[in-house]
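The structure that follows is given in the form of structure tokens.
One chain of protein is taken out of this complex; the other chains stay put.
Showing subunit A:
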Amino acid sequence: MANIVQFENVGLRYGVGEETLCDVSFTLRSGQFYFLTGASGAGKTSLLRLLYLSQRPSRGIIRLFGEDAVILPRGRLPGFRRRIGVVFQDFRLIPHLSAADNIALPLRVAGMAESEIARAVREMLNWIGLAERAGARPATLSGGEQQRVAIARAVIARPELLVADEPTGNVDPAMAERLLHLFQSLHRLGTTVVMATHDWHLIERVPGAHHLHLEHGRLVDPDPPMPPPAEARASTIVRSGL
């Protein structure tokens, strides 16, 4: 199985001060499902930002789709980004576009014909159960509905790599499960999925999923394997207090 992503001793520092990510090394294999956990501020979003090429590391090696992503010239980044779907932690829907137009964006950017786009968007809206809200602006959607639109936008172009930053953060457990099913069906089509989450229970629901855990910007073994979130936070606080 090919490696789609490879991090070697990656460090990330915002400005001066301590490194937000430190000596991060891991490999993502094509077609696998990965969970990324860690306390708030542990660096999950930062790591994902490196992954979806919104940030360059301060040091280390990142290989993406078999190429060195650190020295990739700017002109080639758009081509790489189109192979990656991103669900941003804060959604980043475009406020003056309808749900349908937001979902259509990646296809428009890729230059697909409008007739094909219309069909794909309709399919997508049905998939996320928002067909009747196609014309709604993001501000008129609930948090969970916005999240579903953001997910639809991330997956509509059938990316090779799907990066989702707490995509179930705003929804009730039932909806979280429904959304997880969306990711799983995409995963079954061959997409590599990386999902940051605080919800350790989701991990049990995806058989064969891998688990990366961040603590203070370092990857550590998720140990014990499935500690309840409250306990994980407590141990982090204890450690940072030392």
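Operating definition for what follows: a residue touches a chain if its C-beta (ideal position, glycine included) is under 8 Å from a C-beta of that chain, and two chains touch if they have at least 3 such contacts; residues count from 1.
Basically, contacts and distances are computed from a predicted model.
The UniProt record for the undisplayed chain lists the protein name "Permease", from the options "NrfD/PsrC family molybdoenzyme membrane anchor subunit", "Ferredoxin", "Permease" or "SAM-dependent methyltransferase".
Here one chain is not drawn; of A:Arg29, A:Arg81 or A:Arg122, the residue touching it is A:Arg81.
The missing chain, though absent from the display, is touched by one residue of A:Ala2, A:Val16, A:Ala139 or A:Ala174; that residue is A:Ala139. With the whole complex as reference, residues 40, 52-56, 74-75, 77-82, 86, 89-96, 105-106, 109-110, 137-139, 143, 146, 153, 166, 169-170 of subunit A touch the missing chain.
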